[in-house]
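Take this structure first; my questions come after.
Apart from one protein chain that is not included, each protein chain of the complex appears where it belongs.
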Amino acid sequence: MENAENELTRRFAEARPPFAGWLQVELVSVSPDRVEAQIHVAEHLTNRAGGMHGGAIMAFADILGGMAARASLPPLTRTTTIESKTNFLRAIRPNQMAHGVCIPLHRGRTITVWQTTVSDGDLRPAAIVTQTQLNLPAE
Amino acid sequence: MENAENELTRRFAEARPPFAGWLQVELVSVSPDRVEAQIHVAEHLTNRAGGMHGGAIMAFADILGGMAARASLPPLTRTTTIESKTNFLRAIRPNQMAHGVCIPLHRGRTITVWQTTVSDGDLRPAAIVTQTQLNLPAE
Amino acid sequence: MENAENELTRRFAEARPPFAGWLQVELVSVSPDRVEAQIHVAEHLTNRAGGMHGGAIMAFADILGGMAARASLPPLTRTTTIESKTNFLRAIRPNQMAHGVCIPLHRGRTITVWQTTVSDGDLRPAAIVTQTQLNLPAE
Partner (left out) sequence: MENAENELTRRFAEARPPFAGWLQVELVSVSPDRVEAQIHVAEHLTNRAGGMHGGAIMAFADILGGMAARASLPPLTRTTTIESKTNFLRAIRPNQMAHGVCIPLHRGRTITVWQTTVSDGDLRPAAIVTQTQLNLPAE
């Protein structure tokens, strides 16, 4: 990892939203072109079948998408999520690390589109999340 | 609320997924045609702007959608979420109750479609979540 | 139908996009709160199973969504579709009229969200389309 990316990752980890801290999302790296993170699939994140709850998967992915959108923001702008779409492909077993990688599909001036792939501990894709962000002037 | 609905609500509250307990989702009522719940927007559910995190909104809605799909299941079947789509309409301020209501859009034998509206403390719609469930033979 | 709505419907029918004319979409009524239209499911709109092609259903719904967004535009603005999500619920048999009704789910200053229900000849819902529009200054 280059120094600039190191620095960006540190800044994003410090300024993470409270919800990301509560979920114990671990930021691996942040750059304008890619955000990577992981999360331990503890028992409290599971569904009745014992796998990672779909809501927890979407929450984890949304944190990555928000950070990625923010890492690409022009000066004096902020970003808000307009919509998010998840396809669930596979269950994630508990007591392992789930991985997430977010990349841009499109970066327009006003609208950006991001795709986050959440994988299980064997790095098999378990969910694909596509979300749209709206860039607005900073308040 | 009728007695049968009372009984169903009690059963679902007892058998809620661990993730629903951890988020402190409060089940209001469960029937095959409608699931209602609420959640306190505590500080740990917020984003950097101080509102309810989009990921927390989706997690909350997903819990309702899963319960609604389960409340409509034929005997000896189980259900899994295939995909979920959220439109975000409005921020939800912290330190209030967010409300969720899930109703069926479609109940086929194999595929069911559900719509959950998450509203803020003044019952203004803040997010609309549409999700698809696949019904499978019980394991 | 009131006179104002009559007049709006006539104006929208005259200014319909070329693609709507080619598909032979018949506009029933246009108001800022609701757009209704129908289309004959001719053989050239069908799939290999003989029903209305999913692509034709989405094209029909998109025409309604675009008109509805336009009917609600503030002066000196234009609108563009950011994203569209369709759930398919039921096949539409050929040689009947398919019906579409579009209503707003949300009308913000910048973002509007619309829901179009496409029904078969017996008015049974066959597809539900949710789409997001971005309002921009007129060029």
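Just so it is clear, A, B and C label the chains in written order, and each chain counts residues from 1 on its own.
Note that a residue touches a chain if its C-beta (ideal position, glycine included) is under 8 Å from a C-beta of that chain, and two chains touch if they have at least 3 such contacts.
It should be emphasised that the depicted structure is a prediction, and the values quoted were computed from it without experimental measurement.
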| item | value |
| --- | --- |
| Which residue of A:A13, A:L89 or A:I103 touches the chain not shown here | A:L89 |
| Which of A:T9, A:Q38 or A:T132 contacts the chain that the document leaves out | A:T132 |
| Sole contact to the chain not displayed, among A:A98, A:V113 or A:L134 | A:V113 |
| Residue numbers in subunit A that touch the chain omitted from display | 85, 87, 89-90, 105-106, 108, 113, 125, 128, 130, 132 |
| Hidden partner chain, residues of subunit C it touches | 15, 17-23, 43-49, 53-56, 58-63, 66, 78, 80-88 |
| Subunit B residues that touch the omitted chain in the full complex | 82-83, 85, 110-111, 132, 134, 136 |
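In the analysis below, only the chains that are shown with their structure count from here on.
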| item | value |
| --- | --- |
| Subunit A-subunit B separation of Cα centroids, rounded to whole Å | 22 |
| Where subunit A touches two or more other chains, by residue | 82-83, 85 |
